[in-house]
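Structure first, commentary second.
Every protein chain but one is kept in place in this view of the complex.
Let's turn to chain A:
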Amino acid sequence: MVSMTKKKTFFWLCVFLLPNLLGFLTFIGVPIVSSLVISFTDWDLLGSMSFNGIENYIRLVQDPEFWVSFRNTILFIVGYLPLVLIFGLACALLLNQKMKFRAFFRATFFLPVITSWVAVSLVWKWLYNPEYGLINYLLSVIGISGPEWLNDPNTAMIGIILASAWKDIGFVMVLFLGGLQNISPTYYEAASIDGASKLRQLWNITIPLLAPTTFFVTIISLINSFQVFDQVMIMTGGGPGGSTIVMVQNIYNHAFRYFEMGYASAMSWVLFLVIFLFTWIQMKFQDKGAN
């Protein structure tokens, strides 16, 4: 009788999962498996396909262009991650306090998150405009002659990092807000009775107790930033002089512009492994921290 119930449960599980599962298999499952297969071929998208073993992977290791895009992606992450974490936390702390118009401010900070990257990129492109942009205008008011931002290889990546951080701070803030609300107020009460300053409370209570949230936010942001693409594509297209080409853009170029689907698939699998590796390292690290 018990097994009968179990069977029934399993049956219903399948029925209810079917619509979602079908979508997953069609649009995610099958493409993932096929991309792995394609990565061992020389498929040019239009012609026939033949296996060439791990040739694509060997080529990738020796391809300076791939390493430039890898380095640029890491540069992006190094600039972007601390920015969103620090400012996301700061906004969360501010908007966690009792204040007027709190809901309004929270919504406002979150607004960029739900705005399309295309719209955001175009607006930031104009803000960065060296001749007519708002940023350089404001700089000129205080007597600084601004850089050429996206037109200068030295500042283009900084420009992309700032715009990306601006867009994502709201998302990080909401996650931190959730974490903050999970910290029991009793800790703070006890700490203030003991005479701990606000800063002390932040350092000794808030930050340690937020650790699980911080971990989650870091992983999510890291995974997202390895896949940075839209803003780069629209704001600089990888330029000037290749100074902002990132991994996903490199993959896109090889797949759809250079007719090298096999090589592009190999690159996306390497990107997957890199993301997987970072996630795994942090999982390990987190386990230790929790113990």
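Assume a contact is a pair of C-beta atoms (placed from the backbone, for glycine too) under 8 Å apart; a residue touches a chain by one contact, two chains touch by 3 or more; residues count from 1.
Just so we're on the same page, contacts and distances are computed from a predicted model.
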TODO: Match the chain absent from this complex view to the correct UniProt protein name in "PadR family transcriptional regulator", "Sugar ABC transporter substrate-binding protein", "Methyltransferase domain-containing protein" or "Carbon-monoxide dehydrogenase small subunit".
DONE: "Sugar ABC transporter substrate-binding protein"
Open item on the list: Tell me which of A:Phe10, A:Phe51, A:Tyr258 or A:Phe276 is the one touching the absent chain.
Closed with: A:Tyr258
Task: Contact with the hidden chain (one of A:Arg106, A:Lys125 or A:Lys167) - done: A:Lys125
Task: Absent-chain interface as seen on chain A, which is shown - done: 11, 15, 18-19, 22, 44-47, 125-126, 129-133, 148, 151-153, 238-242, 253, 256-259
